[in-house]
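One protein chain is absent from this view; the other protein chains keep their places.
Chain lettering (A and B) follows the sequence in which the chains are written, and residue indices restart at 1 in each chain.
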Amino acid sequence: MKLPAFDYAAPATMAEAIELLERHGGDARPLAGGQSLMPVLAFRLAQPSMLVDIGRIPGLDSIEIGEDGVRLGARVRWCDILEHPSLRSVHPLLVEAIGHVAHYPIRNRGTVGGSLAHADPAAEMPGIAFTCEATMVIAGRAGTRMVAARDFFTGPLETVIGPAELLVEVRLPPWPAARRWGFEEFARQRGAFALAAVAAFYDERDGVAIGVHLGVIGATGVVQRLPGAEAALEGRPVDAPGIAAAVAAARAEVDPPEDAEASSAYRRSLVGTMVERALAAATAR
Amino acid sequence: MSNPPPRTVRFTVNGKPAAVEVEPRLTLADCLRHALRLTGTHVGCEHGVCGACTVIVDGRAMRSCLMLAVQAEGCTVETIEGLGTGLDEGGAEALGPLQAAFRRHHALQCGFCTPGMLMTAHALLSREPDADADRVREALSGNLCRCTGYIGIVEAVLDARPAYQAGAPGGQPATGGIDRTG
Partner (left out) sequence: MTRRDTLVGQPVERLEDLRFLSGRGQYVDDRSVDGMLHATLVRSTVAHGILRSIDTTAACALPGVHAVYTAHDLGAKVPVIPMRMEANADLARFEQPVLAHGKVRYVGEPVALVVADTAAIAEDAAGLVGVDVASLPPVLDRASSERGEVLLFEAVGSNRGLSLQAIRGDAAAIDAAFQDAPYTRRRRFKVHRHTALPMETRGLLAEWDPVRQRLTVSGLVKVPFAIRSLLATLLDMPESAIDAVESDCGGGFGMRGEFYPEDFLVSFAARRLGQAVKWIEDRNEHLLAMTHAREVECDLEIACDLDGTIRGLRGRGAYDLGAYIRPNAVTAPRNFAQMAGGPYRIPALHMDVAMLVSNKTPAGSYRGPGRFETDYFRERLFDIAAGDLGIDRVAFRRHNLLRRHEVPGRLPVVMPYGTGGETDSGDYHETFERCLAEIGWHDKVALAGRQVDGVFHGLAVGSYIEGGASGPREHARLVFEADGRVTVHVGSSAVGQGLETIFAQIAADALGLPMDRIAGVFHGSSGIVKMGYGSLGSRSTVMGGSAILDAAKNLDHALRAAAAARFGCAPGEVSIEDGLRSAAARGRSLPLAGPAGIAADGIEAEGVFENNRRTYSYGTHAAHLTVDPATGQVRLLEYVSVEDVGRIINPMTLHGQVLGAIVQGLGGTLLEHLVYDGQGQLLTGSLASYLVPAADDFPNIRSIVLENHPSPVSPLGAKGAGEGGVISVGGVVANAIASALSSFGVQPDELPLTPPRIWELIQRSSGQVDLP
């Protein structure tokens, strides 16, 4: 369909953007790359009175790598991550996961902030932010506030971002160079919504896994970790029995919904398979 | 809500400056097609999946249905109309190397997906002239074609690589401008 009628502004400063959002109450929506918002508008699933384009606000498109980790500005595009000269070694899990985002032209325009704010549980970036225990930086009239990923996502397509706030940055904690990791995604087609994806990482000390993180994308209605599977592997060698224990625990603890595309049982099994393959990849890295 | 007033957006299309009066809700695709009458850019789904509307904005392939015309302010936009090398002395359309490869490999039938396919491939080869078959297939996987089964398309893109390896084939030189603010 054609888009519903709305007004449009492209403020030059953050303060102006927040002022505009505030003035329109809940009726205004921020616009970055638009790769999630535009289809929503095209189906007329939302009819905002105003779009506040943050494309002209300086300083939102930087990728900073420091001792405290990786900071991605809200307007960093997927292609910026994929083409970054050092990000692949600094945070390989991030880059690998982002390689699965949609298609080439979408990755040229879609942004980190847009994806996090849209909070689709089948999208890669929310899953990575959640699994990696990222921190979101949210700007409002009173300044910025920091929100941990576990508090940021409040449900499918829901976050704690207020109507007069903007997500400005995501901070991923430091990533030790020797960390083991894997990312496995299964979709019916490349670029289609994941039926299930799993992000896995752990550090290895004395032959056992420490700090096991397993996050699930797409299979359940929300981004989630797999505490049972993480516990099953924590402090154990990541060998066949260890992986099998994690897989069994993962299948036991997820409760995927049934939908037109797949049964709950299929997705449950698939989560286990993705855990298995992600961990196998991790051991090989 | 009632329609907010139109505003003027200025950008460059195929090397020529354009100034267009648009409603905020107008997509770049519809702006190109209906305001600028550049109807070579096609619209196949209006929700960002089919890729028929792909154009190049500031050097990168993008969906023009997932972009507002007002967001193109100050941008450089390339469309299918700028991909050829103009008319030859006989007045016939002279095809650029990618277009000629598409013809040679029968990479099109109905032609509807073709402009988006060409713009995606042109952007890809301009950045990655050595892209291999897997990379080409992956990059084109967001452009749907219902006629060809893609075999000829992938062959054509691979076959066009030498022209890009030798230096990116460009579009037409800028002459004149388009003003549709009237």
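By our rule, a contact is a pair of C-beta atoms (placed from the backbone, for glycine too) under 8 Å apart; a residue touches a chain by one contact, two chains touch by 3 or more.
Please read these numbers as outputs of a predicted model, since none were measured by experiment.
Asker: Would you mind listing the shown chains in contact with the chain that isn't displayed?
Answerer: A, B
Asker: Which residues does chain B use to touch the chain missing from this display?
Answerer: These residues touch the chain not displayed: 2, 23, 25, 33-34, 37-47, 49-50, 52, 79-81, 83-84, 92-93, 95, 99, 102-104, 106, 108-115, 118, 133-134, 136-138, 140-154.
Asker: Touching the missing chain, which residues of chain A?
Answerer: So the residues of chain A touching the missing chain come out as 1-5, 39, 43-44, 186, 188-193, 195, 260-263, 265-266, 269-270, 273, 276.
Everything that follows uses one rule, which is that only the chains that are shown with their structure count from here on.
Asker: Using Cα averages as centroids, what's the distance between chain A and chain B in whole Å?
Answerer: Measuring from centre to centre gives 30 Å for this pair.
Asker: Can you tell me which positions in chain B touch chain A when the two form their complex?
Answerer: For chain B paired with chain A, touching residues are 1-4, 7, 23-27, 30, 46-48, 51, 54, 57, 60-63, 65-68, 70-71, 73, 120, 124, 138-143.
Asker: Show which residues of chain A lie in contact with chain B when the two form their complex.
Answerer: Residue list for chain A touching chain B: 1-8, 10, 31, 34-35, 38-39, 42-43, 47, 49, 51, 53, 55, 79, 102-106, 108-109, 189-191.
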